[in-house]
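Written below as structure tokens is the structure these notes are about.
The complex appears here minus one protein chain, its other protein chains still in place.
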Amino acid sequence: MLKIQDLHAYYGKSHVLRGANMTVNRGEIVSLLGRNGVGRSTLCKAVMGLVPPVGHIEFDGKTISGKQSHEIAHAGIGYVPEDRAIFPGLSVVQNLELGMKKKGQTGEKWTLDKVYEWFPRLKEREHTPAEVLSGGEQQMLSMFRALMGDPQCILVDEPTEGLAPKVVADVAAILKQMAEDGLAVLLVEQKLSIALDIADRIYIMGDGNIVYEGTPEELKNNPEIRKEWLEV
Amino acid sequence: MTTRNALELKGVKKNFGRAEIIRGLNLEVHEHERHVIIGPNGAGKSTMFNLISGRMKVSDGSIKLFGNDIHNLPAHKVNRMGLSRSFQVTNLFQNMTVMENLRCSLLWSEGHKYAFWKSVMGQQAVTDRAYELAERLNLTEQAEIPASLLTYAQQRSLEIGCTVASGAKVILLDEPTAGMSRTEANDVIQLIQRMTGENTLVVVEHDLSVVFELADRISVLVYGEIIATGTPEEIRNNAAVQEAYLGTEVH
Amino acid sequence: MLETIAYSIFNGVLYGTLLFMMSSGLTLIFGMMGVLNFAHASFYMLGAYFAYTFGLGTGFWVALFLAPIAVGAMGALVERYGLRRVHQYGHVPELLFTFGLAYVIEELVALFWGTVPVAYKAPAALNTTAFTMFGLDYSWFKVFILLVAVAMFVGLWALIKKTRAGLIIQGALSRPDMVGALGHNVPMVFTLVFAFGCALAGLGGVVGGIHFVTDPGMAFMMGPIVFVVVVLGGLGSVPGALVASLIIGILQTFFLSVNFSLADSIGTLGIENSGFFGVLWHMEATRIAPVLPFLLLVLTLIFRPRGLFGKREA
Amino acid sequence: MATNTAAGSTNLLKLWPWVVVPLVAIVLPFLFDSGHAINLLSHMGVAIIFALSYNMLLGNTGLLSFGHAVYYGLGAYVAMHLLRSINDAGGEGLPIELLPLVGAGAGLFFGIIFGTFSVRRAGVVFAMITLGLGALVHSSSLMFTDFFGGEAGLFGYRDEAPSLFGVDYAPSRNVYFLVVAWAMIAAILIYLLKKTPLGWMANAVRDNPERAQFVGYDPTIVRFIQFALSAMFAGLAGGLFVITDEIVNDEAVNALTSGAVLLGTYIGGIGYFIGPIVGGTLVTFLESSLSAYTEAWVLYFGLMFIAIVMFAPMGLVGIVHTQYLNWKAGGWKGNTGARLYILLTGLVGIFGLVCVIELAYHYFRSWDPSAPFALMGVTVDATNALPWLVSFGIAIIGFGLMLFHGNPMLKRKLGAKSDGGKA
Partner (left out) sequence: QEGPIRISYIEPLSGPFANVGDAGLKHFRFAAEKMNEQGGILGRDIEIVAMDNKQSPSESVQLVQRSIDEGINFVTQGNGSNVAGAMVEAVDRNNRRNEDNKVLYLNYAAVDPALTNERCSFYHFRFDAASDIKLEALSNYMKSRDDEIDKIFLINQDYSHGQFISKRMKELVDEKGIEAEIVGDVLHPIAQVRDFSPYISRIQQSGADTVVSGNWGNDLSLLVRAIDSAGLDVNIYTYYGGGLGTPAAVGPRGEGILYQITEWHADVNVDEGLTEYEKWFQEFKERYPEIDWYYHRIYNQMHMLKAAIEEVGNAEDIDAIARALEGMEFESQTGTITMRAQDHQILQPMYMSVMDTNAKYDADNSGVGFRTVANIPVEQATVDTTCDMRRP
């Protein structure tokens, strides 16, 4: 579904992505692991067109590299950035509404009501300005906002940051639910535990490249790789 | 060892409109202790920090810092009384270099106030302190780099450095390790331990390994109330805490 | 007295609607996009001149539609090739850009249409008396003003309620990249909204140019009053702008209609008409009226920085 | 942005501008010795102080003011009243050299009064309060004629006042030297002010008022002190203006004066200490000189602002500085040609545009458009198509080459060097 070939990305002069290749399929959760600062977030941004990508990105058989980010979003990719990027001046519902591609139009699987069901706190806070939400609430809001746009593929960058352990489990459940609904999920995670728990496949990034690909089991059984690319 | 209370919250309440977020919160933080606050998302931990540090006004109740009432004082006054805080979202002087950030954080506590008749660079004491801080933060090499160009982890360190710089006796840190890898988090914990030494420390954290490593005592904040306070051991074994916060998945 | 009050309210409302017309576009541009558009009054002026020029060929009623469209198109160009570039640098450059633009537009207008006022008049149909109140005639044109203002209010209302332009813009002001990543074409929305705001200014000009005078000085004369309305009403609030316009209109009209000074009503108390307080004491209400909006502005901002209906402070 | 990376230990070599600039300033009136030129120079001096004081707000503290002329003007009025009383007393009283101090005192006084309620917020609220205050004070200046002298204003005589050094201030050159002296004093003080705890915290408050609170500072008070001091220097400039012009009227407090100082400061570059100096000088010069050369000066003025804002957002000093840094860092290597090419084609384009504008003004404004008319030294007939075609042609070719040939060329060359996209 999402196919990345030989992807490069730059910040000014610094060359961050150096020819990454990966694919994400419908209905699967793919975890992207790696040390801090290797460029996992950059990969998400490059896919979304927020950082100019050099290379080839294909979604649903169509080339999306080089397109404007709103076009990419319309092609069906949702994005949950690592800093959450909630809109501070807007209320919770307004944030969710902005997630919809057309006014008042969500997909069938995720609707406002469904969101409120999953996370009643958001319903209570419906009309409060989003910037006063607690850190965890903001994280949830950011994720649900992406879902409002009814994406077929979703890039989730460190969704469990700052979440209480109990909520982390909720997030995992939501991600699983998404995959079951047939979405392609690319999960960028720091916490090995959850990544290994729910992922179908795993990529590890190092030096701006994909250095490892495998299933969670394989990785669990491969301490050298973990040692070399994930730990210090 | 004295058990003088550095911070004392009594019956503190805070509501936003009709929503009551903090509902009669009682908390005592002893002097020199490292006190960690845990609790579910949206329990009111950051709000509590905002109340203590003067960023928000309390609706009811009292807050005492070493026995002095500080609730509803403006933030800068609270700070001058010896309390300093960091933010959940990095909050630095982005256009200033590391040294400048540190210097700015030192100015008041070094007694320079609003002076417009002396040069900052001429204040040797400030310069020395700032260099010393930068060294302890491992930011000497980045000393002349604007804060906005630091890596995330470096920014968090600087944030802690600025918080500690003012020489406050009580330091509040809101999720100091958020967004960091294990190793980075470990560094930061060490940094905190190194930097805060004798100070009283109140930390909000979700990362349990950090929590248990750092804490002398732990309080659990749920729905605007402290439901339990105790040593890490006590908390780990507290059923109510497990139910409310840790969930099934205890690491 | 009753007559004065009734009259003030009625005329104040009329004046208020005119103010609203001129400032409604700015509510979008300044209030929502945060662009301190000093050239707003220039677009208003262009509206008047376009309507006058088109009107020579097509008659007033067609020009009524063409002129705002033309002004809107110019607004779109300005946004696309000027403001968009400047936007990233912040508010002050934006302000200065529009400042320069105001100069340029004024000069070009003077160049093409001359420095003397043009004879831009209401069509004969609107020049007839609609009704008479307290011995003063009110022409159909004044009724027309009211109608246009209502139409503008409804148009703005619809834009804000029926589309998410407002949300998109507000979101984009803090996180433009994220709004894009959610599937919204941010640059286009900005262009459209700016163009719409300019078109509203143009429509204001089509009407205002008749009611006032159409000359190159008209933009300058409109001056900061439009800002006062928008800020007083609360940034981005259309009802706020309307209410602020009406308040200014009514209050000012009332002050102008009464014979009042502290000395008159309380007595001179031996205070002479000199020195700061003396002059103030003897100052007639009529002389204060014109600075009233500014007084109101300063007081409001001191005690309620977000304006009457504003949700946020900028 | 703000270059408050202090020079560390006093590096004597870095002090050269403080020596060279005054020397040049002292030589200037001997090079340009007409009365008008000297007046212009004096005005530049006043404008420099005023712009520097304005930048204490905008550049250093992040406060956008639309009403800075209030303090300049009120300073001038108070100083003028004193000068008049000195005149009336037959030239007895405060020496004229110290008159600007009276203006400064008045500026400070009103800065303190108005500052108490305007600086509680920054941003748009502050900007709009200053706009309103400016309008109120300006209206008052026409209402309270006792103090302000109505729209005719007030006059005084600088040569009917005592001098500390026995200088005769009737000749404008002597006044000019007084202006230079005060401008130097003000510039040094304002420069030093940036280096003090207050100056630093002003920057801090501009960048992040919240954080400033949590290091113990009250942003309101920081803004307030900066505001009051800035008003004081504005008042100083006003007091000096009284000496140079010997007249004050409502113009000194009006919106145009407030606008001009904003424009000048910004155009020079608010992130640099010398930005306001360059900007104040330039705007003063253009405003009084451009109009002598062309009827279309307002249009050029407007276009120039637009161009600077669009292409040099850091101001003129900013663009020179960044290019200089770039050049020093070797960023010009291999593409100096491309840069010069852009500059050249740009100039050609501007030349063409100027021709078009001049033609248009002649065509639309003069009573006989067909009268022969000297355009750039060539006599042409504006009703003829040829000069238009040529002018448009030059403009289009110039700008066209710049935008569609020069720019891509530079981009390619830069791209080849860093093989990077944009960030």
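Order of writing sets the labels: A, B, C and D. Residues in every chain begin at 1.
The definition used in the following text is that contacts are C-beta pairs under 8 Å (C-beta built on N, C-alpha and C of every residue); 3 or more make two chains touch, one makes a residue touch a chain.
The structure displayed is predicted, hence computed values, not measured ones.
Counted over the whole complex, the shown chains touched by the missing one are C, D.
Interface note for the absent chain: among D:S139, D:T281 or D:T345, the touching residue is D:S139.
Touch with the chain omitted from the figure is made, among C:R85, C:R287 or C:K311, by C:R287. Residues touching the missing chain, restricted to chain D, are 34-37, 39-40, 43, 139, 142-143, 145, 150-153, 155, 157, 159, 170-171, 245-247, 249-251, 256, 288, 291-292, 295, 297-298, 367-368 (touch as defined at the top). In the full complex, the hidden chain is touched by chain C at residues 3-4, 7-8, 11, 14-15, 18, 107, 110, 114-119, 121, 129, 132, 134-139, 141, 211-213, 215-217, 220-222, 225, 252-253, 256-257, 259, 284, 286-287, 289-291.
In the analysis below, only the chains that are shown with their structure count from here on.
For chain D, the chain whose average C-alpha position is most distant is A. Centre-to-centre spacing of chain B and chain C amounts to 48 Å, using the average Cα coordinate of each chain. Centres computed as Cα averages put chain A at a distance of 45 Å from chain C.
Contacts from chain C toward chain D in the complex involve residues 36, 82, 85-86, 89, 91-93, 95-97, 99-104, 106-108, 111-112, 223-224, 227-228, 231, 235, 274-276, 279, 283, 287, 290-291, 294-295, 297-298, 301-302, 305, 313-314. Against chain B, the residues of chain D that register as touching in their complex are 1-2, 4-6, 8, 192-193, 195-201, 203-204, 207-208, 210-218, 221-222, 225, 229.
Residues 35-37, 82, 121, 124-125, 128, 132-137, 139-140, 158, 161-169, 190, 193, 231-232 of chain A touch chain B in their complex.
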